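Of the protein chains in this complex, all but one are displayed in their positions.
Take a look at subunit A:
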Amino acid sequence: MSIKINHLTHIYNSGTAFEKKALDDVSLEIRKGEFVGLIGHTGSGKSTLIQHLNGIIPPTQGEILLDGENIHKDKAKLKEVRRRIGLAFQYPEYQLFEMTVYKDVAFGPTNMQLPKEEIHANVVSALETVGIAPELYEKSPFELSGGQKRRVAIAGVLAMNPEVLILDEPTAGLDPKGRDEILQAIKRLHEERGITVILVSHSMEDVAKLVDRIIVMHDGKIAMLGTPKEVFCHVKDLESMGLAAPQVSYVFTALKEKGYEVPLDVYTVEEAKKVLLNFVKQVSV
């Protein structure tokens, strides 16, 4: 399933003193099975964009096509769209409300009116995917730690068995361990179930490690679009937009400036290690 966005514009509080153009003529296609990173400065329109994708907010202009069909054409189908495109908001743990972890995760699939056995299977598999142990299922979600709460909330979206998973800064405010656990779970989902993932993140390291393609938003427009290699070699442009490249990119840019003949499109630690070892070997030969 592909998502196609055609000339999407969104204006908040249109016609008042609070008017704000959050999205300005954005066109984009997200293909099936892709892992896309969405980066941009605060207020660049990332959150507005992802909320359009599953029809939570309607566009001011333009359209969103899901398999070639406008998602707002048939209001009755919007629920199905929201099932197929799972959206986990920023700080999703603030949406937890049920008495037990299990019930909270079951909220989504129950709303989708799935059969009982399917709900159970979905809930268990979602909780397994995010690494929540069965002995926690009957606990109150409010007794869990911050990282566990976050994972339960993400499981609440996963339990609807979405084909596309959108995550708005899933690691914000977590400790390194909590962050790694969530990123690992997302990676597994993408690799094992072939889910399309859209990851909104401020961490260039995370984006560099995980995604196939990067969308850079700036002032409600798409400023850059390409593979991590293509995007992260424009360090200066990224900085002018209030963003940054992964730290490895800075190391290599600095090496180049010192006169060493190194490539500039290296952005992960593993790759850097390989390239540098090779480089050292060549120099010493």
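A few remarks follow.
Throughout what follows, a residue touches a chain if its C-beta (ideal position, glycine included) is under 8 Å from a C-beta of that chain, and two chains touch if they have at least 3 such contacts; residues count from 1.
Please note the rule applied: contacts and distances are computed from a predicted model.
Note on the omitted subunit: UniProt lists it as "Energy-coupling factor transporter transmembrane protein EcfT", one of the names in "Sarcosine oxidase, delta subunit family", "Spore germination protein", "Imidazole glycerol phosphate synthase subunit HisF" or "Energy-coupling factor transporter transmembrane protein EcfT". In the complete complex, the hidden chain is touched by one of A:Gln61, A:Gln95, A:Thr227 or A:Ser240, namely A:Gln95.
The hidden chain makes contact, of the residues A:Arg82, A:Arg213 or A:His234, with A:Arg82. Only one residue from A:Ile11, A:Leu28 or A:Ile56 touches the chain missing from this view: A:Ile56. Not every partner is drawn; the one left out touches subunit A at residues 13, 16-17, 51, 54, 56-57, 79, 82-83, 86-89, 92, 94-97, 107-108, 111-112, 142, 156-157, 160.
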